[in-house]
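The complex appears here without one of its protein chains, the remainder shown in place.
Showing chain A:
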Amino acid sequence: MDYIKHKVPPVREDRLMACQAYGGTCGDLSNDSKKGCLYASKRTFSQTQGCQLNLSLGMISSMRDAVMVIHSPIGCGGNLIQNAGINKVFQKLRQQSAVGLRWINTNLSEVDVISGGEAKLRQAVLKAEREFRPSAILVFNSCVPALIGDDIDGILDDLQKQVSARIVPIHCEGFKTKIQATAYDSVYHGLIRNLVGEDKSTKPAIIRTPEEELEHQEKISKTVNLLNVGSMSRIDEEELVRLLKALDLNVRILPSYSHPEDFTYAHEAALNVSICATHDDYFVEHFQKLYGIPYVLRTIPIGIANTNKWLRDIAAHFGIEEQAEKLIAAETAELNKAIEPFKAEFKGKTAFLTGGEVRILTTAELLHNLGFEILGLRGYHFDKYGEILLEEYMEDVPNSEKAIFNIGSGQVFEQANLLSKITPDLFVGHIGVNGSAAKQGYPIFPLFGQSDDYLGYKGVYEVATRVSRILRNASFNKNLGKNTRLPYRDSWYEQDPFTYIDDSASIAARIG
């Protein structure tokens, strides 16, 4: 992988042949995916979803001491408004002196669309510098400037000479892709090109004595970059740091909630540790290519099996397998004892999960381990990383090949139809689709949370206690189920949930 020299990264449809419309079973999906003909399917009726600008902001708007410039008409980035007054709370967990979200919208008007938005972009960046003196200015490019052909990179290169903040262009025009996860590539692309590595033009290089250098290299040899995601809570981070420290490793956490300076020496690390391939493959592969840093990418440490796999992969890199096995044995013995009562409680209960491919497959494994039967999954998209995980999941969970697998971000009409047919005891969902399931009366466990723990061994116990609590009284959602109605015709529920997925192109590809 080597896209870093380009100004703009490729979209995931092209880079990973990612699929965004599918309906079948886990077994079908695994087979069809291996044939590589899923990416061309589409929907003839669709509901809205997020875009890569939206997700880019979700991922990196938490950066401390930074100002975002959204180069767009006034509505883009509108999702930030709901976090405007509250995000500071989460930032403060990482740094007491953090300030809240700050962003500037270039407010492109009809005149700008005709005559170009470049002057406004300049104005916005200079205003960000003048008013806030941030350490970095993150510039997000939207659909309109892309279509009118504003020379974003040219202007920002020029502006970089006038401002002291590091300028980071993030090209994330919504219309370019239906796979929102392309956002991760866009953000990392901008960060790697503009923040990683010391800026020797402004700061003199650090000079070390040979002894200091030896000590420094020793430290680097035990340092890992732990890549977090916007949906990861501070408690999640603390649990993973606890486990990595137990293996005598130093941990640097990037990129959500980081400070721009945290990236300067990000290449001084022995290993990049991802918790999600959907999130990080672009970053870790480029870091390997540019700086020779290897990576761990296979799975997210959710549930016992996947936390063990995650730790073993890391340990194997450092040759400390024995130490890791001891840690795993001690942790799992303690945890298994603690979750024993829940297994009896959850035995025979059923669940349905929806969200990112990596997160739902690992969470499904966790719930299976707690005694649940998994009736179905809905992934936001599906690609080669999902393919590997799905295979491992089907090996770990007996009879899972018959469970439903639906692919599509948003598309809650398909979800509503599916739920009316398979009626699980528990619904586990990504934000954005839980309200819909709630109106059908299901108890709901959110797939992630900014204030809760999901990861590592502690995460397993926390998930078990919360699921137990939620199942104990689902009256709120039951009341909604009885007294509200989703905006679909009764006739819709009688149809096949995948009626509006058009996979004629993939069928043609399969035959051809």
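Definition applied: contacts are C-beta pairs under 8 Å (C-beta built on N, C-alpha and C of every residue); 3 or more make two chains touch, one makes a residue touch a chain; residues count from 1.
In this section, contacts and distances are computed from a predicted model.
The listed options are "Nitrogenase molybdenum-iron protein, alpha and beta chains", "Hydrogenase expression/formation protein HypD", "Putative cobyrinic acid a,c-diamide synthase" or "Peptide ABC transporter substrate-binding protein", and the UniProt record of the chain not shown names that protein "Nitrogenase molybdenum-iron protein, alpha and beta chains".
Among A:119, A:206 or A:330, only A:119 touches the chain left out of the display. Between the chain not shown and the residues A:9, A:23 or A:73, the one that touches is A:73. Considering the full assembly, A:99 is the residue among A:17, A:99, A:163 or A:220 that touches the omitted chain.
Not every partner is drawn; the one left out touches chain A at residues 43-54, 73-86, 88, 99-113, 119-120, 123-124, 127, 131-132, 143-144, 147-148, 174-178, 180, 410-413, 432-433, 435-436, 485-492, 500.
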